[in-house]
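Excerpt of the complex: some chains, original placement.
Letters are used for the chains, namely A and B, taken in the order the chains are written, and counting of residues starts over at 1 for each.
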Amino acid sequence: MNSELQPLPDLLVEPVVRAALAEDLGRAGDVTAALIDADVRLKAEFAARQPGRIAGLVCVRLALAALDPAATLEILVGDGQDAEPGRPIARVDANARALLSAERTALNLLGRLSGVATLTRAYVQAVAGTGAMIVDTRKTTPGLRALEKYAVRCGGGVNHRFGLDDAILIKDNHVAATGGVAEALTRAKAIAGHLTPIEVEVDGLDQLEQALPFAPNVIMLDNFSLGDLVRAVAMTGGRVRLEASGGVTLDTVRAIAETGVDAISVGALTHSAPVLDIGLDA
Amino acid sequence: MNSELQPLPDLLVEPVVRAALAEDLGRAGDVTAALIDADVRLKAEFAARQPGRIAGLVCVRLALAALDPAATLEILVGDGQDAEPGRPIARVDANARALLSAERTALNLLGRLSGVATLTRAYVQAVAGTGAMIVDTRKTTPGLRALEKYAVRCGGGVNHRFGLDDAILIKDNHVAATGGVAEALTRAKAIAGHLTPIEVEVDGLDQLEQALPFAPNVIMLDNFSLGDLVRAVAMTGGRVRLEASGGVTLDTVRAIAETGVDAISVGALTHSAPVLDIGLDA
């Protein structure tokens, strides 16, 4: 476990893991497990087939415990740490039927979350030294938002808002419906609580100029050119945090970071991260 | 809707959609929605930004209906059909607050499932004319298996088993634990019901030879070279269905299909499909 990382409480993860196991076990349980004698035990190792950042070992632990309360899991490369091919991530000792029944669920969660963490790490490394944060979005898998946002943290990224309820985020449609950036921000200020963050999306320097006097917590610069990002940073002068957004890739993120923006949000972290290939070797 | 496609019943989809909306709405609902007057209506179009195969419009319909029962959704490109950039997939007319609150959940599901369908379509097209089926795996997103397997069908693919309970699938660990392919298949035949399918994974031609006399429903050829696949097809002579598996990519799938195997299973269909970029334009 990375020392600065706050783990998710089992209370939030366990329902996801148990539902995933139940989805796989179906109505009859693992019909192939009966091939193996009931009391056989199995020792095995989880290992990555490719380099990556680990996230989600809590899911592995809870999946095993759900099917074999006596299973032990020794973690060698914790969440937020880097796995290398050929070096085991964790060692498991469990009832063979239970382990084989839990294997796919455990790997589905571990691989997926480690995939998110690994992609996040790539973006974070790409901007290293620039001072820009890599930030996620709400483009997460339905049902797994808490876990995927945790995986982003494991990758060194920073979480944007968790849902529609924990910040006011004024987007183009809200601006259009209220009549302008200034009108929308005026209204937002009026309805926001003393601790409610306000962010506004702007599509150009003119909208940025309208937004700045309201000192929202963050201004999102949507699809700005590199030149406009530089100008935006200069105009803002550190008064408000700036978040660059829109079509960011690993190829473009460094240049964006070097414009001096505070944060860069990347939907792909959660909507398109390929799974990290992790296997269980007996 | 593709005419041969059996849709998922709302009964199975609705809990997923409502849980996804609740995950996004959190404890306070959409705090930004209050910027817009309560009775404003909005017409908008869902449109793909890139070519792809559509899957998941039922999620869009149910997400909208959950927040605005009076919303209407006109579908122009149905599940299992192909979207082109610039041509709308569906037209929506709904309360503005409801539409903006439902937008992200609807797009998260539609984009993800269409991503699966689009990747499946690519594999299916790559093997066109060979007679090989493209088959999915259990490497699905926890909680979304029914939906993602439906998306595979929308892409023209075929579903492998849905869980641990609807077929006996003998893998290497089961073979090891029972003492050999023949022993495992003997035991499987003894415990299988009259309608339970049996599949066995073999890692070489020698294991294939041991398996063939048992006439399981399917034999999975795991990580076979192209040469061995050709030999396996010849040895089998159509007596048992053969499924190639292991590290299949879009670059290799055609050659595999041309060996004459019946099915090719591809984990990436569900574990690493990038989202299809679909947006909502007001």
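Simple rule for what comes next: a residue touches a chain if its C-beta (ideal position, glycine included) is under 8 Å from a C-beta of that chain, and two chains touch if they have at least 3 such contacts.
What you are looking at is a predicted structure, and each value in this text was computed from that prediction instead of being measured.
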Entire complex copy count, 2 subunits given: 6
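By our rule, only the chains that are shown with their structure count from here on.
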Partner chain A, residues of chain B touching it in the complex: 16-17, 19-20, 23-37, 40, 42, 96, 100-101, 104-105, 107-109, 111-112, 115, 138-145, 162-171, 173-174, 176-178, 184, 187-188, 191, 196, 268, 271-272, 274-275, 282
